[in-house]
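Here you go, one structure.
Complex shown without one protein chain; remaining protein chains in place.
Read from first to last, the chains carry the letters A and B; within each, the first residue is number 1.
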Amino acid sequence: MIDYLVAISIIVGIYAIFAIGLNLEWGFTGLINFGHVGFLAIGAYTTVLMNQSGAPIWLSMASGVVLAAFFGLLVGIPTLRLREDYLAIVTIGFSEIVRLFLLNEEWLTRGPMGLFGFDRPFEAVIPFDYNYFLFILVFGSLAVIYLLLEKLVHSPWGRVLKSIREDEDVASALGKDVFRYKIQALMIGSAIAGLAGAFLAFNMQYINPRNFIPMETFYAWIIVVLGGSARNKGTILGAIIVQSFYTGTRYLQDYVPLASHQIAALRVMVIGLLLVLLMMYKPQGLLGRKEELTLGQ
Amino acid sequence: MLQLIVNGIVLGSIIALAAIGLTMVYGVLNFANFSHADFMTFGAYIAFVLNVALGLNIILSFFIAVAIAGALGVLLDFLVWKPMRRKNADLVSLIIISIGLSLIVRNAIIFIWGGSTRNFDLPVQRGIEMLGVTITHNQLIGVGTAILFMVMVHFFLKNTKLGKAMRAISDDINLARISGIDSDKVIMWMWFIGIGLAGVAGILYGLETTIRPNMGWFLILPMFAAVILGGIGNPYGAMVGGMVIGLSQELSMLILPSEYKMGVSLGIMILVLLFKPRGLFGGTKT
Partner (left out) sequence: MVQEILKVRDVKKYFGGVVAVDGASFSVEEQTIKGLIGANGAGKTTLFNLITGYYKLDSGKIFFKGERVEQLPTFKKARIGMVRTFQLTKALSRMTVLENLLLGPKMQSGEHIHNIFLRPKIVADEEAGIVEKAIETLEFFDLMHMKDDYAGALSGGQKRLLEMARALMTDPKMLLLDEPFAGVNPTLAWKLVGRIKELKERGMTFLIIEHDMPLITDVSDTISFMNHGRIILEGPPEDVRQDPRVLDAYLGGG
């Protein structure tokens, strides 16, 4: 039983990290990033490929994070000066191109067959069930990231991000170089997603392009919106709830006369409905403050 | 290469039709409706049910399905979009809602019909061979119908009171309201027509290829590219944009592996956004 909970918790932790990166971009800075999964993929594949070519696992992981941040920069440069909705459209395109690349460049990624057979940190030396170590690694990282982000977000730098979210024109009028801050937020968020990608790889011990479809981005979105955007605690809560929902519905099959693909579809429908209802009636999510959002324009 | 041009025209006309509805919503309500593509899929599946499960002939199925799609558009306006207008919801909320709707529609289709591909109940016909190029009957019907509908849209926008009202609202909704236009009613009709056209495009796409749950979502990027290329809010721009995107995607196979076709739409879109953000023909928004 404990083993099972540990296994589930690891997934919660990975999604929490993934979503917390998005929360920085969307919750604090107001960037509509619909391509977040692309950076997850870059983190995962870079980690695995580098390790399989002989690099030590920690270096591979670091490279995954750095490369994800770098792609955040590349994507940001042409798009962050554009209107927010253009960013949404282009970022979806970006993550799909990444997925298509992973699917088709078989010489590099083995395409749909995916990759397996790579090291995991300290695997050789852990005497007990590796999952326990992975749990510590993931939640330890989550804790560190959480603390760092909280510090950043409550600093003058975070203040500028919030002002950009509220009204870019004001931020510019006060002398802030809006573009630079947006790029920084996107790069940090992408780096965090890259780290989540590495952890994803360690957890599943096998990655293939199907793990990196746009739906993953929208899982991050529901986690952030549900928890209350701009509330990092809420994001973690959101991850717990969404993952519990996901795992819980897996068992529905035993009690309900529905095929597994139908349950999967129903699951996504519920998430879609939740997104619609939240944005319509409770946009501040679970932990957001209502006063903040009834203040309209 | 001629074959690619033919395929490009076919694909382009489908994208063009779908893009008209998308650009109208974008121009009038000022947000990117990510669920638009899934109404293409919806239209195709409804037509499929009517045609295959209920045995109705394809033409009847077509019109009923399109009407149902339009009706769904109106229903959603009533349930979701109008209340959000009343709340003065911001752009981002609308976009996220549209993502939610897209997930619901697409997965409802998977829930009901599963993920396998379907086809309309039509006799298989040999295509026409011409100049070394094969044109299937379905392709001809597809392009013909698309052009017919585009002409109808043109006529509607230029000559009917409702059409002119739509153009007015697209330009400046407050000015239009002051001139006495009932914006809510016009918007309702806009949804009916826009989503109905998406349904048409979906059915034609199902005719040309197959019917599957992701068929619409697969075209979301080319559709947005067409809208941006043509100028947001500009239906004629969307028509031309659609054709250009369709042709570019097919012709790109001359130099790119076919799996990256979507990259062409993305590339064109980025170029337009960087160098001519108002599109080739100027939309109503910057």
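Operating definition for what follows: contacts are C-beta pairs under 8 Å (C-beta built on N, C-alpha and C of every residue); 3 or more make two chains touch, one makes a residue touch a chain.
Keep in mind the model is a prediction, meaning the values are calculated, not measured.
The undisplayed chain touches these shown chains across the complete complex, A.
The missing chain, though absent from the display, is touched by one residue of A:Arg83, A:Arg110, A:Lys176 or A:Arg267; that residue is A:Lys176. Checked against the hidden chain, the listed residues A:Ile17, A:Ala69, A:Val160 or A:Ala220 yield one contact partner: A:Val160. Interface note: of A:Ile8, A:Leu152, A:Met204 or A:Met280, the residue touching the hidden chain in the full complex is A:Leu152. Touch with the hidden chain on the side of chain A covers residues 151-152, 155-157, 159-160, 162-163, 165-167, 169-178, 184, 291-293, 295-297.
The rule we apply is simple: only the chains that are shown with their structure count from here on.
As a whole-number value, the distance joining the C-alpha centres of chain A and chain B reads 30 Å.
The touching residues of chain A, counted against chain B in their complex, run 30, 32, 34, 78-79, 82, 84-86, 88-90, 92-94, 96-97, 100, 103-104, 215, 218, 221, 225, 259, 261-262, 264-266, 268-269, 271-276, 279-280, 283, 296-297. Listing the residues of chain B that touch chain A in their complex gives 31-32, 34, 80, 83-84, 88-93, 95-97, 99-104, 106-108, 110-111, 114-115, 220-221, 224, 228, 257, 259-260, 262-263, 265-266, 269-270, 273-274, 277.
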